[in-house]
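A protein chain is absent from this complex, but the other protein chains hold their places.
So, chain A:
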Amino acid sequence: MVYDNPDGVMIGLEVHVQLNKLNTKMFCGCSTKYHDAEPNTHVCPVCLGLPGALPVINRKSVEAAMKIGLALNCEIVEQTQFHRKNYYYPDLPKGFQTTQYDFPIVSGGKVVIEGEDGEHVVRITRAHMEEDPGRLMHMGTIEKSKGTLIDYNRSGMSLIEIVSEPDMRSPKEARRYLDKLRNILEYLDVFDGSLEGSMRVDSNVSIMGGQRVEVKNISSHKGAERAILFEIMRQKNLLRRGGKVVLETRHFDEARGVTISMRTKEEEHDYRYFPEPDLVPMRVSDWGPAIQESLPELPDTKRERFISQYGITGMHAKALTSDIRVADFFEIVASKADPRAAGTWVADVLRGELNYRNLAITSFTTEDIIEIIGLVVEEKITEKSAVDVIRTILDVGGSPMDVVKEKGLLKVEGDIVTQAVSESIVENEEAVQDYLGGTEKSLNFLVGQVMKKTKGRADARQARELLIAALKD
């Protein structure tokens, strides 16, 4: 199947990733742990741009940028530097943003996503380093706001802006790209995607017969899918009515799910980029081999390994590797329980129950799931009971054994033997036919099967009686 993209949709994304796992900001020693802090408590003369302050580049920011670049199959530039992007807006107290311009630290990579018609390559144009601006809050609604409140705690945080080529052909592909990107970044341990504002997206959307429209202010993956979907519909309707889609920037209103035209008088050349005189150039491509060496196993490689090492299905491997925390959780479980059973129980059952409750994998312990899988494999509880145990632990709490006892879920011996009897009958049709045809000896064979299934726990005479009774029907 080939996706023919009837409307000629082209989507390119600019993703801003905050390196919030570093200790300090990009150019100063202010702590990055401001998320629960009072406003304007994580700032210094450098990130406030006070006169005389001297920025110095955080080595770890550069390393993280290179890690990201290499993980996205990019080339590292020979020599790079920072520029000033000049604009007056109170989110940046300096009057300019320190960013990269003509020599981004990495460029020319690719990411493989699951597209509309199978594996689909999204090319990465470039990724560059820049500082995050501060956070503005309107007093009251935006229309009736009496003023703007500014918190500079975020100002100067390390950002990596990852720019893709317009290779995505549907809102779904854009969403998949963002999910994949977030997954890779979390594998790299450079960013915590659960923190507010850690990944922000601008989207370029065009359809056949129109110009490119930039949609800004998208703060979630779901939001990106909705914003792009809205934008495609808007452009299609406009063209259908004989209108023109013009080059413009629009703002996504998350609450209403619509994009709104943003009048901007600033054009690219108005930013008057020039080399940042306070920061010296960097020549770091020789760090490349060591950083490449230090890269952790990435999602696609891990997925292949899970299939070959644990013998689990491709579907399970994909689900388990789509989040590093789930992948690590699974590997602990698989080391102490039957790996295939672990695959099913973690990928299907546990993830399903957690998603349903909007909980993270950290809400369950590996010890508990190992114990539960053990109980199922040893046939002490049924699969249905195991699901019940998982749900009870999530909703009420307690240990697996407590729940099993409290709810009386342990299979009684009789149940086990009865189950073994019906299984033996289903699995040994030939012996059953022989017995029904008058060959008494075949019954002994069936009894043997029951004994084997119950690992000798059944009473042979009882097994024989149960078999005879079952075969009468």
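Keep this in mind: a residue touches a chain if its C-beta (ideal position, glycine included) is under 8 Å from a C-beta of that chain, and two chains touch if they have at least 3 such contacts; residues count from 1.
Operating definition for what follows: contacts and distances are computed from a predicted model.
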What is the protein name, per UniProt, of the chain that does not appear here: "Aspartyl/glutamyl-tRNA(Asn/Gln) amidotransferase subunit C", "Thiamine pyrophosphate-dependent enzyme", "Exosome complex component Rrp41" or "Acyl-CoA dehydrogenase family protein"?
"Aspartyl/glutamyl-tRNA(Asn/Gln) amidotransferase subunit C"
Touching the hidden chain in the complete assembly: which of A:44, A:195 or A:258 does that?
A:44
Options A:147, A:242 or A:437, residue touching the unrepresented chain
A:147
Full-complex contact with the absent chain, from A:8, A:29 or A:257:
A:29
Which of these touches the unseen chain: A:266, A:348 or A:383?
A:266
Missing-partner contacts on chain A, residue numbers:
22-24, 28-31, 38-45, 48, 56-62, 81, 86-90, 136-139, 142, 145-152, 265-266, 270, 275, 277, 279-284
